[in-house]
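Shown below is the structure under consideration.
The other protein chains are all here in position, but one chain of the complex has been omitted.
Naming follows writing order (A and B), and every chain is counted from residue 1.
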Amino acid sequence: MQLHLLNRSVASSHVYQDALRAMGDDDYLLLIEDGVYGAVAPLHEHFASIPGRLYALREDLASRGLEGRCAEQVIVVDMEGFVQLTEKTERSVSWF
Amino acid sequence: MSAKTATARCLRVGDREIALDPEGYLVDLSDWTPAVAEAMASEEGRVLTFEHWEVIEVLRDFYARFEMAPAMRPLVKAVGQALGPEKGRSLHLMTLFPESPAKVGARLAGLPKPTNCL
Partner (left out) sequence: MNNEDSSTAMLVVLRHAPHGSSWLREGLDVALVGAAFGQTVNLLFLGEGVQALMKDQQKGPLGQKGTHPTLDMLAMYDIDTLLVDADSLAQRGLTEADLQLPVTLITTSQLPFLFTQYAPVFNF
């Protein structure tokens, strides 16, 4: 079980495709920094293949004016939730 | 990548002044001649034998091929490939260049300091 961190927007970078392809069936994906742009409809549809395993960091959403605009399929976590995810997973892999 | 390092001092070789960086590596790699290696070695009280020169040749060839000075592991391998398994051993290189064969060897061979070794 791994936690993948994505900090680029799906609208500006294709790296999310590499992340998705590298993800195992029980891995999580957390959108951070510019990655959170992908949490808003319709961009969140790029992550349709990982239902229930897509997270976005509240602090980064808030700073971009996106808090409350997230697609409902996205699980919003704060810093504490981020830490809990890292504790739950064996390791983190960063995609940038 | 080939940004020049600061000159700390100069080494007199014949009628030339050769610029060295704070760790004794050449500031301008094209300054290297066998006489420069001899001058560097004698300054440190080292005597270069045929066996030293063999390794210096291997080092210069390595740099010409890969544009990097080797760490110990690839140096051992390169020496083994060029000079045979008897010489391609850390012990042989440690005897020739005590302290650190990769660093001392690179300095005498006129290479930059190897970056990926301690």
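The definition used in the following text is that a contact is a pair of C-beta atoms (placed from the backbone, for glycine too) under 8 Å apart; a residue touches a chain by one contact, two chains touch by 3 or more.
Nothing here was measured: the structure is a model prediction, and the numbers come from that model.
Enquirer: To test your reading of the contact rule: which positions on subunit B touch the chain that is missing from view?
Expert: 1-2, 62, 65-68, 70-74, 77-78, 115-117
Enquirer: Kindly note down the residues of subunit A that lie in touch with the hidden chain.
Expert: 2, 14-15, 17-18, 21-25, 27, 90-91, 93-96
In the analysis below, only the chains that are shown with their structure count from here on.
Enquirer: At what distance in angstrom does the C-alpha mean of subunit B lie from that of subunit A?
Expert: Chain centres of subunit A and subunit B, defined by C-alpha means, are spaced 49 Å apart.
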